[in-house]
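Comments concern the structure below.
As you look at this complex, bear in mind that one protein chain is not there, while each of the others sits in place.
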Amino acid sequence: MLNKKFISLALLLAIALAGCSSNSSDRSDNTNTKKAGEPTQELVYATAKDINDMNPHLYQGSMPAQGMVYESLVENTADGIKPALAESWEISKDGKTYTFHLRKNVTFHDGAPFNAQAVKKNIDAVQNNASKHTWIKLSSKLAVTKVMDEHTVQLVLSEPYYPTLLELSMTRPYVFLSPNDFRNGQTKNGVNGYHGTGPYKLTEHKTDQYAIFEANENYWKGAPRIKKITAKVLPTGETTYLALQKGEVNFVFTDDRGTDSVDVEAMNTLADSGKYQIVRSEPMNTKMIVANSSRSVSPVADKAVREAIWYSIDRGTISKELFNGKESPAESLFSSNVHYANVDLKKRGYNLEEAKKLLDHAGWILNKGDEIRKKDNHELKISLYYDVNSSSQKAEAEMLQNTLTNIGIHLELFGEESTSVAKRRATGDYDLLLNQTWGLAYDPQSTIASFTSQAAYYHTTSGVTKADELYKKIDEVMIISNEETLRSLYKDILTIVHDEAVFIPITNGSVTIIAPSNLKGISFKHTQFELPFEKMYFE
Amino acid sequence: MNRIHYLFKDRLALFSFLLITTTLLVGIFAPWVAPNDPQEVHMNLRFASVSWKYLLGNDHLGRCVLSRLIYGIRPSVLWVLITLAISVGIGAVVGFVAGYFKEKTDAFLMRICDIMFSFPGYVMTLAIIGVLGVGIENILLAFVLIKWAWFARIIRTSVIQHSNAEYVKFSKALGTSSFKIMRMHILPVTLPDIIVTSSSSFSSMVLQISGFSFLGLGVQAPHAEWGMMLNEARQVMFSRPEVMLAPGITTIIFVSAVNFFTDALQIALDPKLTPIGREHRKGLKQRANLHRGEVA
Partner (left out) sequence: MNKMSRYILRRSLLAIPLLLVISFITFVLNILSPMDPAEVVLHAQGVPQITEDLLAETRTALGMDQPLFIRYLNWMLSCLQLDFGNSYVTGKPVWSMLGPAFLNSLKLTVISAVTVIVLSIGLGIICALTEGRWVDKSIRGIAFFLTSMPSYLLAALLVWYFSVKLDWLPTNGIDSVQSYILPVSVITISYAGIYFRIVRSSMLNHLNEDYVLYGRACGLPEIRITMRLLRNSLQVAVSIFFMAIPIILGSTVVIENLFAWPGLGMLSVKSILSRDFSIIQAYVLVLAAAFIAVNTFSDVINTLLNPKLREDS
């Protein structure tokens, strides 16, 4: 009894003292939108990471933020390529010249006109930094950008390349920054400002705290109705959940690394409270384990080990228990609704007996009294890297670790920041890592192109037995326009990586939004990296 | 022995002592005591509540919470204890050497200690994790690197005081070897100081380890550790607060017990009862308290 009193007394004292010292008296409601009547057209979204460098021609920045500020010539939608900053375009017969007719009366946020010169300057700046853009094949095919007149631009390729429009539609790098922001005509060494043509302009940025985007009243599609969007940095899931409950933030979505900061159960609690709604996109990507086939010292260079791991993943349970059934089990790298991916592939379900048999056959033997299998005195020890900010990845990793222990594989787990995991992928410093495909707009062509890119999956694919054949086919697939041949090439490519088990699928992920229940107009783009904020509004 | 007897007259101290010993024993004999395999995943038992088979329920992967708590004693308490012992050991050797031989040796060793003192504990630990990578071994290594200097300094002070005593001078005059003098005459009288100092830094180390594991820098999956369990519970802290209870309460109780015991120990070895003199004791106690000053 006494103790209770004293605890509360001590607490109150401490708080009173703290309050005095920071001389707080006014309690301004900075982000809360509790005013009666007209709803404030404001969104505050939580992000685990700072928006970082918003330079659209580099890869540091947050993609959803860049998607609000910058635009591309064309837009990729579920119904194919649609006009964006280019009103219309023509493609020459030989497939090497693209002529774009630009939208008139579009200005950058700083007032500079968007015209053919601006387009040329931007594309040249990207091309000038080619080494950074190897994953996007267009960067190696684009020969010249010509200004035809004030509103007409021509791109000339060195050879026909059919995914050109697709790659031009991506969030980066082929988007447009005001020429006034360039440094010495370049963007690769930093820029002076972040003025795009998009529906929102960046007005304030405090590193690791928040960034404010305000509506672009002169937006060519009409001013957006949500007037202010704040990106608030909240590194941990439970803080985000509390902030949502309190209304300090009112919007959360799956980030560009495929990580949900709030877990499924907390989401449901929020939805049950009536204050929030949960909106899910169609499946957009495949969450998977990527195996480093080229690391000859590691057991994962052995196809049998990779297959055994594939057989050891209980996708049904992961989908049901970890995701409450909100993500479906994935049996192949791309789900069959992805273009050209409707290929008949051998299904490897959850089957530990099969896994053991494969390992035994490959010479990884479990000796009596041992806990770990051995081959030529090498223990079957594998390291797996996951994104430390993703609770679902950690849970998946731990589940797999437990299953693998039972069949004599020792899996070591390492939680790191996603940038570090991505760096490992690029340098080949890993055995296994948890990853996801780049999603609808990029699958399959860009993801497949990235198999050959050092910055992406080169280390994953270069160790497979048919690597040369695989790379040859990938090169071919990019320049062929005959549907029939394309289909068979894709089939071959997908079959090779499937048989080699270098991409071990887990579930099909989607983008999830938690938003106030009175927010209308929530929709998705044809990519997991951007959201159409300009279509949303409060009622 | 008299003093120990005095110590156990204090019921709270006795209770704390029993609790600490039981915890240590349970930790040592974890495989026999734990009801289940702490790493066995049962996805169908995710967040299951208390049952006969799983006395404290199951965690986010359906693992037995009780067994994890029991196995968690090893890194959270036993490893910390071993680390402490190593740092006290190194500290004692350096302290004895410095305090006994004095002059140049002393000056040199104390300068090294000064250098170690200029790295705040947390910073040193973060630096070592930063370079060597995340993991409990590296945190413990950092602890040893930081703490030995503290013990060395405190033990040195105490040794200097005692080595000036008449009986030590007498032994020296008789030609007794330095080692023997240290072992026979100085060690027994400085032992209480060593015990008080090290026990008071024990609780702070337990809290720090749990803090680092809470941040994801300590023990790595699938091994159980109290801070790590709290970290896992943190993900569902507000939707399932009960998951936090078991590791949270365990930590609080254990650390409280250590604190109470340390306090009782200090009183039992009360300055008034010793011939060493009050001033010195006070300074020692104050320093020991400050040393504990880093909380998790």
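In order of appearance the chains are A and B, and numbering begins at 1 in each one.
By definition in this document, a residue touches a chain if its C-beta (ideal position, glycine included) is under 8 Å from a C-beta of that chain, and two chains touch if they have at least 3 such contacts.
If you're wondering where the values come from, they're calculated on a predicted model, not measured in any experiment.
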item	value
Chain not shown, its touching partners among those shown	A, B
Touching residue (missing chain; options A:77, A:152, A:236 or A:328)	A:236
Contact residue for the chain not shown (choose from B:126, B:141 or B:195)	B:126
Residues belonging to chain B that touch the chain removed from view	114-115, 117-124, 126-127, 129-131, 133-134, 203, 207, 210-211, 214-217, 227, 230, 234, 237-238, 241, 244, 248, 251-252, 255-256, 258-260, 263, 282, 285-286, 289-290, 292-296
On chain A, residues whose C-beta touches the chain left out of the figure	2-3, 6-7, 10-11, 13-15, 17-19, 21-24, 26-28, 30-31, 52-53, 59-60, 131-132, 134, 206-210, 232-236, 238-239, 242-243, 245-246, 248, 388, 415-417, 419-420, 423, 426-427, 453-455
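Methods note: only the chains that are shown with their structure count from here on.
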item	value
Interfacial residue positions of chain A with respect to chain B in the complex	236-238, 241-242, 245, 263, 265-266, 269, 314, 317, 321-322, 388, 391, 394-395, 397-399, 401-403, 405, 412-415
Residue ranges of chain B touching chain A (in the complex, touch as defined)	39-41, 43-44, 46, 60-61, 134, 216, 220-222, 234-240
